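For this depiction, one protein chain was excluded, whereas all remaining protein chains were kept in their positions.
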């Protein structure tokens, strides 16, 4: 078990500026209190863990609790902030941008905020992208729309060039909104800043529609995504039932984790089988997927299958070799593969069936955030601003045990969060779909 | 110009039964009047046409007006009805089924109604499909769901076998809900019935998500379809703007006509180019589509393109040769083709761009009907019942100049309705997208 | 029957400017043709009417067909346009504004467009309201939002003061978007303009969420409104069924006509009784509404009732005496009245029931336009611009037999469109709800 201090976030320097927020320092005044640095959220909520800590006199592992600080590091009137969105679209990007701008401008009084366009590319002179001044007026309605008003791009850029740009623009705080790769980029930028001895805070706002960032309970846009996925599954269920021995096969997002597929299946209730990257499954043999599918059709005459895009990579001989612009492994298309295997199997056996393959792809990620995600994005942004104003750097805003936390970027990118095949979520999927616990040979 | 009588609908025999509806025969009673057989809706609404008729003493072309008749042909207490849904899913199928059942049962008192499962297959003994008793209780909530509770299948079946089944089941009225092919099938069934001298009414309820049935202003489910398409285009617009020189290419339904693409583009307003089957367009050359796209990206840095699935078949050498189970020509995939041509063109020219290809396919057609389509389905069903109870056969329910009409099936399937490139709808698309009037070489 | 010429629209002067639209003058070029002034849409689609015309050698009544003209009156480069929205909110207002701005700016090249704020008040100096420059950028996203970016106000203002303002601002075309009262105001403005010998076009874009403007088949926002109403009725149905002898009573918009209530009931299918302004109904007595309601509860144990706000004014002794700021009669609250009568009746008889009264009021009208209304708003705006650019004045854009028309304002405000109790719409409501044809004493 790791010691709690590993979860401490770097600090640019001593906080000497009085917060502009005018909050309270003691309970009973009817006003929210500043959060003391000592407030922390424990990671583990299992009683057994605490009994063990008690027995061994060990301090439980914990995260810094996010929130406003009484003393802050940056002087709002002299602070300039840059915001950049990187990687693929995700519902809520505009909500986060708007939340950052409003919190900085209206609550802290930071008036100079710029939007960097097209991801990290926007810092590099040769691309020639413009920047945008971000004011509350500029962002007033953006939270109602999907996409990102700043646009985005994939892939890293040279941290030195980025820090050159930050210096040229006199930026004090940089918020990068992006996934795994973006956060690693943010860490590299922070390292460059540190090397140059600059006082620029770098805050990462974790974005992953797949909900797979480590130590972060839920990420913005994820609920909107599985809500859309659920609706698509519902339609697919109609397709499956609309034909004799109808099969609807839906490929959903989820490169390394099947959270969208699992949650959508739990939400919509009609899915008969979920296949995710975390599970091994065999197609062939008496206990394989295809035999099960055949049996299901023979007894129920329809089947709805949800497959996460990263599932079944073990079925490909040459998986994991190609990479995309962001350096992510290019995954083999399990949707097409499954579709073709089903066809082969049933055509071969002259089995009457009707297969509909559905790949909603970009449809899900370009939608506006739903109400709960909108709320969440706003709180995420508010807490990111609190942390950066207080001089935290190299941090990302987390969410754990229903509280906002601040954790060092390396912790968040150490590994990906995945569904435990032995855990409660997957167990609920098994209970709800009624699918076999395993597809072996 | 055709003479009006060509639009007369066959009649099984003299109507001698008093309608159970208890409507009025004269105005002023505050109750709807039965529709006399003489009421007809004119086809043409252009004043010039009438001046011509006046000048030539010619009767304007017209349709029979749909509605309840004072005397009906079938005795409700002795009537048995079958309902079948054929072809692909379309929003509103369940609403039509429910509308038929409720109108028959609650208004006319016809209690014996059966649902034939899996399209025309359901009549053929060898498939062994069950039938369903349809009651108001059975259909109570079905209108809130997409799909068809009766399921469906593609392709024709032997009319003789179908009529055998109708005879065995003592069916007096058959409602077939389906498209072009289904209506031709219904006509063949009627011909067989006539040949055998049976008194069975066959009514076709026209279903075409593409809205392309001749002489029918709008078909059920079409509005729901273009509403979904519009939402998908809105997300695609976010994708296009989300990247530098972002292109979002969306393939929408529309085999022979571009109504969904055109209407969705008008609804969502952000589409920069619509490509439909009715238009000729060239990809290459100084006035071709690819040059235009390049120019658009260079000036605006994003582009949203909607292409109907049947567009651009002239670009394929081997188009039109394969056929599907329903006998429809298999179209070449213009979406994939365009995607690949764009890639080739821009990759070749080392032009920085980001292309997202979106094919919502089944997502659109499996949704439940929206409010306006729900309403429309119900009225369609009510009028189909009025016509069949009055002994009309070989008919389909039309909608023209905002009124429900009854027309002979051969009229509806004589040709497909298409967008006129010189007409007002396409002109509105040109005005709204700002795309060139033509893409020539 | 009125002679067609009564439907002619005033014209500011001879059209001598070549249209900037670059359309075609003959068919076969694959480009939309300019609409000749002679093109007209007939009003009546009943064949009998034409037989009568033929017999009497009479020209059928018709409307001018809307559309682009080859020669226009205003020189786009020298034209300045003002837009104002008046009266209550209605879904689609922003779509119409956006459609006007884009059509003027992008298609005709009119660059000077101003938005008048807060309705007719915005013209009157003493209110001190600002005006807004309207550009395609300014209106880019507004069609996705409900409300009106120009805001609104109720009631008339002095036409002379308004024309003073138009003169001061050098306005050539004024578009007023509003209902009955607003259109009368537009007519008064036109009269003042005529009196002063000015060449300013006044075009009215008819707005009525109630869909009750004369000679206009459907008005923008109406479908969105009844769609929302249908959703509320669906929830209300759940409330009715959620309790023993549950009654859900929903008051919907509809001052003089029950189109929203009737269409929503047809869309949602669960309503058991619709009460509208066009019908007489009695509450008490053996054939009255309350007796029917009691019977329904005793047999089915739940009831869902939709009442239009203007229904049952005959039940109030002092109805019709108060007026609001727009000069409209203040209606007595039939919702509250019915609620109280039901309570009295059933409490008195110790009848166990549960009554939920639901008044969605502003919720319905402040929503964004749905896809079909968005499309419609855009076409409405495009045609309004065509007409005004061609020098039409004192006109409103109509929609009749599925075509856009231009008609003189006095025609549109001559009377309100209402549901005919003997017509097909009401008949469909009766068929769908199963309610008695009449509630007499």
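Note that the chains take the letters A, B and C in the order they are written out, and that residue 1 is the start of every chain.
Just so we're on the same page, contacts are C-beta pairs under 8 Å (C-beta built on N, C-alpha and C of every residue); 3 or more make two chains touch, one makes a residue touch a chain.
Just so we're clear, the structure is a prediction, and the values are computed from it rather than from any experiment.
**Q** Give the residue, chosen from A:170, A:352 or A:401, that touches the chain omitted from the document.
**A** In the full complex, the listed residue that touches the missing chain is A:401.
**Q** From the list A:79, A:374 or A:396, pick the residue that touches the absent chain.
**A** Answer from the full complex: A:374 touches the omitted chain.
**Q** One chain isn't shown here. Among A:10, A:60 or A:156, which residue touches it?
**A** Among A:10, A:60 or A:156, only A:60 touches the chain that is not shown.
**Q** Which of A:132, A:230 or A:273 touches the chain that is not shown?
**A** A:230
**Q** Can you tell me which of A:193, A:264 or A:304 touches the chain that was removed from the display?
**A** Counting the whole complex, the residue in contact with the absent chain is A:264.
**Q** Mind listing the chain C residues that contact the chain we can't see here?
**A** Residues touching the hidden chain, for chain C, are 89, 118, 121, 127, 129, 145-148, 151-153, 232, 234-239, 241-244, 246, 248, 356, 358-363, 366-367.
**Q** By the contact criterion defined above, which parts of chain B meet the unshown chain? Give residue numbers in ascending order.
**A** 141, 144-145
**Q** For chain A, which residues lie in contact with the unshown chain of the complex?
**A** Residues of chain A in contact with the hidden chain: 4, 22-24, 27-33, 38-42, 45-48, 50-51, 53-54, 57, 59-60, 62, 67-68, 98, 102-103, 106-107, 143-144, 217, 223, 226-227, 230-231, 234, 263-264, 266-269, 279-280, 370-372, 374-375, 378-379, 382, 401-404, 421-424, 426-428, 430-432, 434, 437-438.
Definition applied: only the chains that are shown with their structure count from here on.
**Q** By mean C-alpha position, what chain is farthest away from chain B?
**A** Of all chains, A has its centre farthest from that of chain B.
**Q** List the centre-to-centre spacing of chain B and chain C in whole Å, with centres computed as mean CA coordinates.
**A** Whole-Å distance between the two chain centres: 28.
**Q** Can you list the chain B residues in contact with two or more other chains?
**A** Residue numbers touching two or more other chains: 234.
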